[in-house]
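One protein chain omitted, others in place.
And then subunit A:
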Amino acid sequence: MTKVTMTVNGRQVSGDVEERTLLVHFIRDRLGLTGTHVGCDTSQCGACVVHMDGKSIKSCSTLAVQAAGSSITTIEGLAQGGELHPVQAAFKANHGLQCGFCTPGMVMTAVDMINRYGGSLDEKTVRENLEGNICRCTGYHNIVKAILAAASDMSAGRQAAE
């Protein structure tokens, strides 16, 4: 057992974990944050994506001990003050989700993608950057639409603020 301490959604948390404990299981089973999902065993589906120090990672292929000292944001930590994050709002407005299981990973990936590309995102880039997230319900059509809409909204918001 090893003691790990990290910040999750702005709160410091710690716990004793087996060395083999995956970050996703620490988040789900220890912290009870069940929004982060496990959809495969091979780091392919992306249902487990969270942010570590602001960048998207797959929490199914990260050990909890590797996350020690880092700042983790899960889907539960994205909306602020009861307001949906613009990416969450865009998924809702564009019907970018059906069963909801891949959605947390999709949203966390999308936020990172928009952070990296900003308003310069186009459909091809979005599709390439979604390669690591699998959705079986939507055919990606409305996910792509939602991400492009959010990128455009967030970029407009930034420009308005400047």
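Convention: a contact is a pair of C-beta atoms (placed from the backbone, for glycine too) under 8 Å apart; a residue touches a chain by one contact, two chains touch by 3 or more; residues count from 1.
Operating definition for what follows: contacts and distances are computed from a predicted model.
Name of the non-displayed chain as stated in its UniProt record, restricted to "YbdD/YjiX family protein", "ABC transporter", "Carbon-monoxide dehydrogenase large subunit" or "cytochrome-c oxidase": "Carbon-monoxide dehydrogenase large subunit". When the omitted chain is restored, the residue from A:13, A:68 or A:93 that touches it is A:93. Note that of A:12, A:42 or A:159, the residue touching the chain absent from this view is A:42. Touching the missing chain, out of A:6, A:57 or A:126, is residue A:126. The chain not shown here is touched by just one of A:56, A:70 or A:142, and that residue is A:142. Although one chain is not displayed, subunit A still touches it through residues 18, 20, 28, 32-42, 44-45, 47, 74-76, 78-79, 84, 88, 91-93, 95, 97-104, 107, 123-124, 126-128, 130-131, 133-145.
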